[in-house]
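Note that one protein chain of the assembly has been removed; the remaining protein chains are unaltered in position.
Labels A, B and C are assigned to the chains in the order they are written; within every chain, residues are numbered from 1.
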Amino acid sequence: MAKIPVAVLGATGMVGQRFVQLLADHPWFSLEALTASERSAGKPYAEAAKWYLHPPMPEHVKDMEVLPTSGESVEDAEVVFSALPADVAREVEPALAEAGHVVASNASALRMEEDVPLVIPEVNPEHLRLIEVQRDRRGWDGCVVTNPNCTTIIFVLALKPILDSFGVRRVLVATMQAISGAGYGGVPSMTIQDNVIPFIAKEEEKSQTEPLKILGRLEGDEVRPAQIKISASCHRVPVLDGHTVAAFVELEREAEVGDVANVLRRFRGKPQELELPTAPERPIIVEEGQDRPQPRFARWAGSVPGMSVVVGRIRRDQALENGIKFLVSGNNAIRGAAGASVLNAELMKAENLL
Amino acid sequence: MAKIPVAVLGATGMVGQRFVQLLADHPWFSLEALTASERSAGKPYAEAAKWYLHPPMPEHVKDMEVLPTSGESVEDAEVVFSALPADVAREVEPALAEAGHVVASNASALRMEEDVPLVIPEVNPEHLRLIEVQRDRRGWDGCVVTNPNCTTIIFVLALKPILDSFGVRRVLVATMQAISGAGYGGVPSMTIQDNVIPFIAKEEEKSQTEPLKILGRLEGDEVRPAQIKISASCHRVPVLDGHTVAAFVELEREAEVGDVANVLRRFRGKPQELELPTAPERPIIVEEGQDRPQPRFARWAGSVPGMSVVVGRIRRDQALENGIKFLVSGNNAIRGAAGASVLNAELMKAENLL
Amino acid sequence: MAKIPVAVLGATGMVGQRFVQLLADHPWFSLEALTASERSAGKPYAEAAKWYLHPPMPEHVKDMEVLPTSGESVEDAEVVFSALPADVAREVEPALAEAGHVVASNASALRMEEDVPLVIPEVNPEHLRLIEVQRDRRGWDGCVVTNPNCTTIIFVLALKPILDSFGVRRVLVATMQAISGAGYGGVPSMTIQDNVIPFIAKEEEKSQTEPLKILGRLEGDEVRPAQIKISASCHRVPVLDGHTVAAFVELEREAEVGDVANVLRRFRGKPQELELPTAPERPIIVEEGQDRPQPRFARWAGSVPGMSVVVGRIRRDQALENGIKFLVSGNNAIRGAAGASVLNAELMKAENLL
Partner (left out) sequence: MAKIPVAVLGATGMVGQRFVQLLADHPWFSLEALTASERSAGKPYAEAAKWYLHPPMPEHVKDMEVLPTSGESVEDAEVVFSALPADVAREVEPALAEAGHVVASNASALRMEEDVPLVIPEVNPEHLRLIEVQRDRRGWDGCVVTNPNCTTIIFVLALKPILDSFGVRRVLVATMQAISGAGYGGVPSMTIQDNVIPFIAKEEEKSQTEPLKILGRLEGDEVRPAQIKISASCHRVPVLDGHTVAAFVELEREAEVGDVANVLRRFRGKPQELELPTAPERPIIVEEGQDRPQPRFARWAGSVPGMSVVVGRIRRDQALENGIKFLVSGNNAIRGAAGASVLNAELMKAENLL
């Protein structure tokens, strides 16, 4: 099988680099173009991107010329992965979809558009049917498919099997988020060292809104939002990678802690069934240690490192009816961003949507 | 006025050092004895205590001989401040109370005993009347008065004016706690660096139980626990000093965010009224900045540094009825421990209970 | 005595804020004007400056209007303290000196100019005589007086008494520098967390060049550079404030460790003799603990907090002839920057040079 040509938009930033890392050696996709802002355009990738990751930059991308972010630059790419800032994405992504590309986007710009699928492949793969609606309405040959913001992905993955088995009425989450979530230069060391910053712009809004769409039911041409009350309080802590979420959940039906652990442990989704290349064997790993999960370890969890989330400390919550509480931690840049888009594209390929 | 002779039990540890710092130059109390475990006994304090604090160890305590923790060692002390571990406190504190001392204890051992006051001076000063009950029942000449654990103090201070003005039905708190709360050697750097540890032994139990007693009503000889549902999820983050708490609160009556801010801002208690030496002018400081409070600054908040807590980001909570949420941060070792005991003792003095 | 009106140029940055902190309540100087870049001009200081320091911003500067950096803005200031970036300083400072102001500058722009004094008041107060030379040559009514870069000040202070007592042939220093040295936004947290950055732009050049001028001898109208070989290797570590320097020193004459400790301990300079307001009682504090100095404590050392440097671990060096080695740590933003300029100005006042 010939590989599918793909491109990465915004390839020099932190999420862009994760895309490059995940795609450099991908069994289905062939990385053909890297774009960035004008400032970087024309340079070889090795020079344009200050590489932040371990392992080092893949050899064969070092000499790829970074192109300006434009339709022309990605002309030959069937799938375009987007790590663009929201304001740029809002212009560029629709244009590319109109030009026939499948845009797998990590940007927030179009996530909440009615006809744009907002997908976690293990949670709501059926929402991809919105692509048809989108094409019909907009007259596009291509399409835009989005994944949620990092925090949302991490706790909604853990919420899904609980919702399916016991029903969920309310969710309150308090987050302890990694600095990488703000981009490389996003958080000065003078700000966060020996400190907590109890605010992340727009994060609470996204974490309260996106889950309702993801967990909503597709009825005809639209998604009916889930009837769950969600509240988020989002905080930055001095951790490089790995968002940790303390969740308090009011269930519809009483559940034993052991039963909750079991449904989480047994949870598998479409990506596991289809054995997608970037799908971890177990999307949710339940750890027993009383001091788990910890982001320094959870950030690499899973058979595909960084693609599983780790749940721990499941216990009764005495402030909510049928309350349980737990912790969940996962890699914000992989499962929470670049890996999420790649998994979306893999799902589309496997479902013959490419 | 002659100063009241006092002693510190467990004077070499972190809380012990904070006691020494607060008492070295106290206008009402004169520091006469320092005790520690056998290992340290007999040494000058400067040698026995590895001083962790800024500013440096007060000059005049350097040569004080550290005594073994025993009744004899503190014979001449009217008030004995206790920074003992719970298991030691359980033996030593009753014996000292029986021997006629007023024990102002930060230890958890006796906090939940029915006839032992568990007091935050701004919140429930009237509970000191339990001293009479305690003396009657136990036939003691002295007494034991306790303060809550650090996390409890910090969020209950913020809860009190809200409770008084709007009523409180449920409280869910997620904490981001400093490493100093575990004692100097309590958290290895290999554990917490670049990490979050989502577990602190016994902390959630204490944070769920103690507030009900503190906020309870004294009826006759006993405290009727408050009828509030409380759930805590407690986590350690890489911060030296200062616990930060994200609180989600269900009020009995709807309240505007501005009104909540106002009742917090205006809150004053007995210690302010009595102008106790260790009482900050404002027990609660409300900060407006959208990224506040931050523990690196909140740890020194107040006209008596470390004795005020800082509240910020008061906003609606959409998952709870009449819900509000906010952050509160404060110094776990001062307002949350040594300063709490000292303020208790000052209140007793002012109320003629010494 | 009427206070001398002064201004701070570049008042919103980290060093600027330290200037404001040190001058807000100064016994000799009255803070009359604060300048910053165009972007901040016109705003009240409380709005223009995101305050990074503890304690909080002094009340009476909150409403001061930030002015653009220009001659007009500081017209009434006799002394102008400069926390300008080097390139701006190179334009602005000479113009202000020409206009009659005394410019006490922390900027690097003019430090190495032949007729500009580069002064640490305890080390080379006599170099202030260059002011005359400067005025003669340039025809200025005012003058520019500079202090060295932060690293240089910290280790040269410790070097001076050793040089005077035993002679110094070579010095090799390896530094572990705080992130605040790069300004508030200078070091992204993604760069330095759990890491060491073994490079600081221009720092090694400055640390190798400036000491030769400071320790040089004033002969007639010029400074003859000291005949010492200096090599620096400069590194950034995850510390908020406080630069720590490991120094290896080849002496001209053999010296016992105890004798070196003694000359350091006994060292006093002009500022101590004149009892300048910002002069610490002891410019150098020698600590005995085998694990001292530590920047978390050394940053506040001295009777004027942050104005003393702390030396520890003085020991023989076996790789150099008459070799000794030691550690020295001090506050880069106070003794190493704003405090240095203020002390220079105080010295000038005391010497009737204002």
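Just so it is clear, a contact is a pair of C-beta atoms (placed from the backbone, for glycine too) under 8 Å apart; a residue touches a chain by one contact, two chains touch by 3 or more.
Note that the structure is a prediction, hence the values are computed from the model and not measured.
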Candidate in contact with the missing chain, chosen from C:75, C:113, C:221 or C:317: C:317
Candidate in contact with the missing chain, chosen from C:54, C:137, C:229 or C:265: C:229
Contacting the left-out chain in the complete assembly, out of C:20, C:33 or C:171: C:171
Interface with the unshown chain - residue positions in chain B: 14, 52, 179-180, 184-194, 238, 240
Missing-chain contacts mapped onto chain C: 170-172, 174, 176, 194-199, 208, 229-231, 233, 235, 237-240, 244, 246, 248, 290-296, 312-313, 317-320, 323, 325, 327, 329
Footprint left on chain A by the chain that the document does not show: 54-56, 193-194, 296-297, 300
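We adopt the following convention: only the chains that are shown with their structure count from here on.
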Magnitude of the superposing rotation for chain A and chain C (Cα, nearest 5°): 180
Rounded Å distance, chain B centre to chain C centre (Cα mean): 41
Intercentroid distance (Cα basis), chain C paired with chain A, Å: 48
Residue list for chain B, restricted to those that touch at least two other chains: 194, 296
